[in-house]
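Just passing along the structure, written as structure tokens.
Apart from one protein chain that is not included, each protein chain of the complex appears where it belongs.
Labels run A and B following the written order; every chain starts at residue 1.
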Amino acid sequence: MSGFEPKIIAFLCNWCSYVAADAAGVSRLTQQPNVRVIRVFCSGMVDPGYVIKAFASGADGVLVAGCHPGDCHYIAGNIKALRRARLLEKLLHELGVEKGRFRLEWIAASESPRYVQVINALTDEIRRLGPFAKPAGRAEPALSAATQT
Amino acid sequence: MQTVTIDPLRWQAAPSRVILAANGSKPAARLQVTAPRDVAGMARGRPVEELPRILAILGAAHHLVGAQALDQLFGVEPPPPAVNMRRALLETLFFSEHLQKIYFLLTAWEHPFRELRQAGRGAAVSPVPGALPDEIMHALALAQEGAAILGGRSAHPLTAIAGGVSRYLKEDAYLRLADIAEQCLPAARRAADALRTALLSAGRPLAAWREIAVPLAHAALAPPSGDVTGGAVVVRNAGGETRAQFAVEEIGSKISVHREPWTHQPFAYLQADGWPGLSSGQPQGLFFVGPLARLNDGQPLRTPAAEEERQRMVAEIGPFPHYSVAAAFWALLIEALQAAERMADLYQKQNLIGPSIRSVPAQMGSLGTAALESPEGLIFHEYRVDRDGIVTELKVLDTATANNALRCLVAQRIAESGIVRHPTRQETKSRMEIGLLPF
Partner (left out) sequence: MPKKTIAVHTATGCRSCELALLDIHYQVQRLNRVADIVYWPYLLGSPHDDLARIEAIDVCFFAGAVRTADERRMAEQLRAKSRVMVALGACAGFGGMPGLANLVKETGPLPSADPSADTTAELPAVEPQVSGLTQVVTVDYVVPGCPPTQSLVWSALQGVLGEGGAQAHLAYAAGRLPKKIAQAMASGVQPPRGTVFAGEKAVCASCSRVKEQKRFESVKRPYQAYESTGRCLLEQGLVCSGIATREGCGGLCTGVGIPCRGCFGKPEAVYDPGAKMVAAISSTFDAEKPQKIDAVVDQFLDLAGTFYRYTLPTQCALLNIQEKG
């Protein structure tokens, strides 16, 4: 897959993960340049539609990063994000999207090395998975001869 | 070899056409369904309780047999008001679907739209009384209203669920149902009288269709459709000999399905006999379902108006069993009358109320099976599920599959018959359509 550079959209929450990302940049930590950042005020405001739209618009991977549980600036926004993410993962899997393309992570404001580690690992994973191809659905056994209609 | 394509065929649910090949003196007709209906693709992977709703697209009665299959899967028995509501809905479907076919038959001579009729469009000389199509349409509308009250809506009903039905009827519904039933029976009687005298009697336009007959074995539930939890399937041939008899649960293994490369519609046949092909002349293993199949044992009917009509039919064209197109149309009339009479009984409020309309399942099995007599004939559903209740395998026998062999052979008979010498393409098309309509 030489030559394929993943496009990753990262929704980073203003109070934690965005700060970590910013700090990582300022500290000149080495990170792969494949991420486009979208700053949101809380991971809980990332509608599942944004994730799907990102894939439909050409993203190869999507990251949603929020504060650790208990640290959310809006109390429980990140828990909403967690519920959404679990359901969304299930839906994506049923549609045939490979596991690993969409990820939810908790990254505190002080954890800039963790931010770098997450995006580097995600970029490598997406590079391994290849470009996002329109999913063809899940594989199913062929209709048995005995099954009618 | 010269071929003529007759398409599209009127009144057929699936897109269909007939390919006629002039084969020297013996013409060959192929009844083709030109698009697949991939019901298994829609149903596998779905939670099993969704199936009565999904499979209702095969026909409204499939909604009911699906609910019955769920009852069996979950090991529950619906309480009496629910059984009665489902049964009332089924009878209403008998009435409306048979009347729909009768209406279509009339439009062979009468234009569906009144003003065009009055302006002279339609057959130059129509044997049918002018007001009859509108009367039938009116009765159909009433029956569909009844079906909507009982089933939530008349096309693709909703309310039959695992263990019962989803809700009690509203208070004003009972009065309306009584009203509807009161009007349906006289309407059915008028339609039967008119059709018998105008079309079915000797010398009338449908009399010639007594010659188009394909004597396959007839298959029906015994006891017949009075009991929706029907017992066994009985297959009898023209001589009255029982070819096969098996329980509903065995349908999946006793009836097999054959596919031909020239049509998307599969064929049902008896597994024990093997697929005999359509041109063997020895149709062992083939059978048909439907009103004629249900009447062909010649048993008297329990409702008076229907029984009277049945006896008139016997007086006119002889005792059962019958196989002709004319007989099939007559059978629609008989069953429409029977349905109207039963609706009058079933639409009573005291049958439709009670302390409960649903038995909630406590456990789930892995296999659910059910069959019932739908207006077009015997239908069957079998669901296999995993431990989450997701459908892994399903078997559905619909009437299109059960009657495909019969219909192909009817098309062949029509092509061979010499009712009209050198028919025009339009005449041939019209004859194919009329011949296939009652099945």
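Rule of thumb we're sticking to: a contact is a pair of C-beta atoms (placed from the backbone, for glycine too) under 8 Å apart; a residue touches a chain by one contact, two chains touch by 3 or more.
Note that the structure is a prediction, hence the values are computed from the model and not measured.
K.L.:
Using the contact definition given at the top, list the shown chains touched by the missing chain.
P.N.:
A, B
K.L.:
So one chain is hidden, and I want to know which residue out of B:G203, B:G239 or B:P261 touches that hidden chain in the complete assembly.
P.N.:
The one listed residue touching the chain not shown is B:P261.
K.L.:
In terms of residues, what is the contact footprint of the unshown chain on chain B?
P.N.:
Contact residues on chain B toward the absent chain are 1, 3, 6-8, 10-13, 15, 19, 21, 30, 32, 34-38, 40-42, 44-47, 49-50, 53-54, 57-58, 70, 74, 104, 107, 112-116, 137-138, 141, 144, 152-156, 158-159, 161-163, 166-167, 259-264, 358, 360-361, 388-390, 425-426, 429-430, 433.
K.L.:
Residue-wise, where is chain A in contact with the chain that is not depicted?
P.N.:
On the chain A side, contact with the omitted chain comes from 47-49, 51-53, 55-56, 69, 76, 79-80, 82-84, 86-88, 90-92, 94-97, 134-144, 147.
One rule holds for everything that comes next: only the chains that are shown with their structure count from here on.
K.L.:
Averaged over CA atoms, how far is the centre of chain A from the centre of chain B? Could you give it in whole Å?
P.N.:
Using C-alpha averages as centres, the distance is 53 Å.
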